[in-house]
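Note that one protein chain is taken out, while the other chains of the complex remain in position.
Letters A and B name the chains as they come in the text, with residue numbers starting at 1 for each one.
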Amino acid sequence: MFDSFLQNILNALQWGSFYSLIALGYTLVYGVLRLINFAHGDIVMVGAYIAFFISSLLLGQYGMPAFLPGWAVLALTIPLTMFFTSVVGVTLERVAYRPLRRKGANRLYVVITALMAGLILENGNLLVLGASRKKFPELIEKVVYKFGSVYVTNLKIGVILTAILSFIGLHFIITRTKVGMAMRAISYDKFAVPLMGIPIDTVIVFTFILGSSMAGLAGILFALSYPILDPYMGMSIGWKAFIAAVVGGIGDIRGAFAGGFILGIIEIMVVAFFPSSYRDLIAFSILLLILTIRPTGLFGVAQTTKI
Amino acid sequence: MTLLEIKDLTQLFSGLCAVSELNLNIEERELVGLIGPNGAGKTTVFNLASGFYQPTYGAILFQGRNLAGLKPHQVSALGIARTFQNIRLWKEMSVLDNILVAQHFNLGYGLGGLFFRTPRYLKRESEIRHKAHELLEIFKIDNVAEEKPGNLPYGMQRKVEIVRALSSGPRLLLLDEPAAGLQSADVTELIALIQWVFDQFDLSIWMIEHQMKVVMSLCSRIAVIDFGKLIASGTPTEIQQNPAVIKAYLGDDQL
Partner (left out) sequence: MKRFSVPLLLIILLLTLMGLAWFEIIDIYIQTIILFMGINIITSTSLNLVNGNMGEFSCGHAGFIAVGAYVSSLLSVALFTKSKTFGAPLLPPELAAYGFPLVLIAGGLAAALTGLLVALPSFRTRDDYLAIITIAANYIIISTIINIDQIGGARGFMGMKRVIFAMEQCAEIPWMILWVFLFMVLSIIIIRRYMSSTYGKGVEAIRQDEVAAEIMSVNTNRIKLVTFMISSGLAGIAGGLYAHTVGYVNPKSFDLLKSTEALVMVYLGGMGSISGSIIAAIVFTLLLELLRPLQIIKWVAIPLLLIIIMQFRPEGIMGNRELGDIFPRLKKFYKFK
């Protein structure tokens, strides 16, 4: 009984890692721009595909000689994927979001643009690559460790560790570096910040780089764990990660990180005890309950309205 | 007759004491000033009196009725109206609509009436409109009834906001720095306007103001607060000579 509980917790941590990494991207962009970047889930999907192509290339799929072992391919794929995914994210910001901001459009129009951009990424992918699903190559050999009757794979440990390390790194950037402080400053007062001589657009681009590279990372890890890629894989997980970010307290990266794990744990536990078709029903009811009790989310601070 | 009775009013914001054991009465037909240095807690007192904050301790009684637990819209229905330091008109609605919305406390019809356009609904809507137009005419701003407040000069916006507050027929009108941001010619006009409102309408006025010219020429009584505490209360001449007030404004060295 306890063993199966422990096994579930481990699975939940892995599952929650994806949500956490994605929720971090949501919360970063929201904190700085007050923009719900609904395309973010699809950026994760793009990340997974980019990882697929890079690793296939390095493994000699496209005529290139394969000379690297699996682990080296993975080590190369991770930074390259993060780089290319952030290029996609920044392009989106430059081409679609920034012009709208410049024109002073209502911010909800930017949200709708994000939704549309997400649809384009999904269906554009389907259009270009066709309906056949891609099988992600197995880059590292699976090692199973057994503790009593609890099984842990090296992949599972890797995923959870990566999520935690990225959070720590991100936290460092946000709290200790100049650009991180500028990001937080913008979220407090976006009018005063440019007056202080901070190049606001540079900070926004940096935010998108951070958020999208987290999405790229989540994409690789997801593809390694569930190696069947499909263009719509990011949609549902993206919406859910957004909810996780809000439950944690949107705009606060600790909240997003915790929220992601909470959602992961709830979902896995629901599936462990109920038929899997109840997953959404119960998970979202619990999340709504949390929000009703703590309206600002777990880490959100209630703002006082000034008159 | 006491209109507003403030008893031991205390407001804490996460430990910070914004208003501390304030005791103050506003009588019927009285024009009272509330002054004090920046950050003394003046607007907080107004926010408490309009129901926007719930007091931590103490009570506010309006016409003998405790305001505790009432929402701002209920307080406003009882007869306390206010203006804001930084004008808060609904900027994308016409001046007339701004006045109309302030009649929400007394619409006199339900949703059924609204959807079925019952005679009662039509009658009430035309009465409300009529009353709003009348008020705009009294203040000679009926020519801007269809304008959006955002397009009006600042002084005019102040006036519209006062008219909006008056349109709910208050017994007590709270004016939060009505002269803020006005040029000196406009200030003279504002003083005349407030005096005129006080003479024409059966109400009491309580105002926060930094410009001494306004307070001294209008108010029959002035309350001074500093760090959330009442430090003096009296006629304008008494206040001008009160050492505690001078100390609050100018510091110790001047004495």
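Note that a residue touches a chain if its C-beta (ideal position, glycine included) is under 8 Å from a C-beta of that chain, and two chains touch if they have at least 3 such contacts.
Being a predicted model, the structure only gives us computed values, none of them experimental.
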(Q) Out of B:I128, B:I162 or B:L175, which residue would touch the omitted chain in the full complex? (A) B:I128
**Q.** Hidden-chain contact residue, picked from the options B:R65, B:R117 or B:K213
**A.** B:R117
Q: Taking the full complex into account, find the residue in A:F53, A:F83, A:Y151 or A:W239 that is in contact with the omitted chain.
A: A:W239
Q.
Applying the definition given at the start, please give the residues of subunit A touching the unseen chain.
A. 30, 34, 36, 96, 99-100, 103-106, 108-109, 111-113, 115-117, 119-120, 122-124, 126-127, 235, 239, 242-243, 246-247, 250, 275, 277-281, 284-285, 287-288, 291-292, 295-296, 303, 305, 307
(Q) Using the document's contact rule, name the residues of subunit B that touch the chain not shown here. (A) 50-52, 71-73, 76-77, 81-82, 84, 88-93, 97, 100-105, 107, 109, 111, 114-115, 117, 121, 125, 128, 164-165, 168
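The rule is simple: only the chains that are shown with their structure count from here on.
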(Q) Suppose each chain is reduced to the average of its Cα coordinates; what separation in Å results between subunit A and subunit B? (A) 49
